[in-house]
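One protein chain omitted, others in place.
Coming up: chain A.
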Amino acid sequence: MPEPSTPEPVISMRGATATLGARPVLRGVDLTVHRGEVVALLGANGSGKSTAVRSVIGQVPLTGGTVELFGTPLRRFRHWARVGYVPQRTTAAGGVPATIREVVASGRLSRTKLRLPGRADRAAVDRAIELVGLSDRAKDSVNALSGGQHQRVLIARALAAEPEVLIMDEPMAGVDLASQEILASTLREQVAGGATVLLVLHELGALEPLIDRAIVLRDGCVMHDGPPPEAVGQHALPGHDHVHPHAASEPVRTGLLT
């Protein structure tokens, strides 16, 4: 794990509690990500991973606890260009066609805000599209893309702002192998360039070598915070879930095998 170059962590969540509907979804989550770290957030479906990530960026109100980004309390945080967010992919696209470039360009708004984009902004958008290997399709409609390609568009959109921290919710879910490789190499480049990453994963898979630390959630509580669980890489693959004999006795794995 690289030594943090500044004292304050990039993401610091303390004792976070949150309810959705009437249901407690986070029940006191501590989550810290230091500069240059790549942290995986693991856990079964419904364990609260998306909720945790969405409360880090202020999209789910906490009922208790605190969140700081770059040492600033979330409420006062304004430098959104430093944060690149990749939401859990939904099938719902906008009701009007949009090209890859148009969608990726909207990621640059955290820098341009209400002013017109300049040459540097356009170049950053082109670079982001290039990074995910979609330059030749930049003028195609996002509605005509496969799941994996769509995911790459969402990552390019986050990268367009040239953020310091990437927060990604299940970037590998439903992604074909070719796209998985492109995503992994994109991420590798970002990490090599000093980016900080928090990513929600269902399984470590192809990204395992990049991960510095893993946090495992279960029912809204942190079950594990430390080196990525070894066995997970091989056994949490789809198809292995239901045949694993030790699942019940090993909490860390159990959390992943749903």
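Assume a residue touches a chain if its C-beta (ideal position, glycine included) is under 8 Å from a C-beta of that chain, and two chains touch if they have at least 3 such contacts; residues count from 1.
Keep this in mind: contacts and distances are computed from a predicted model.
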Tell me the UniProt name of the left-out chain, picking from "RNA polymerase sigma factor", "Metal ABC transporter permease", "Rieske domain-containing protein" or "Succinate dehydrogenase/fumarate reductase iron-sulfur subunit". "Metal ABC transporter permease"
Of the candidates A:Val39, A:Val103 or A:Ile215, the residue in contact with the absent chain is A:Val103
Using the definition of touch stated at the top, determine which of A:Arg23, A:Arg76 or A:Lys113 touches the missing chain. A:Lys113
Tell me which of A:Ala161, A:Val200 or A:Val216 is the one touching the absent chain. A:Ala161
It is residues of chain A that touch the chain not shown, namely 54, 57-59, 78, 80-81, 83, 85, 87, 94-99, 102-103, 105-107, 109-110, 112-114, 117, 139-141, 143-149, 157, 161, 176-178
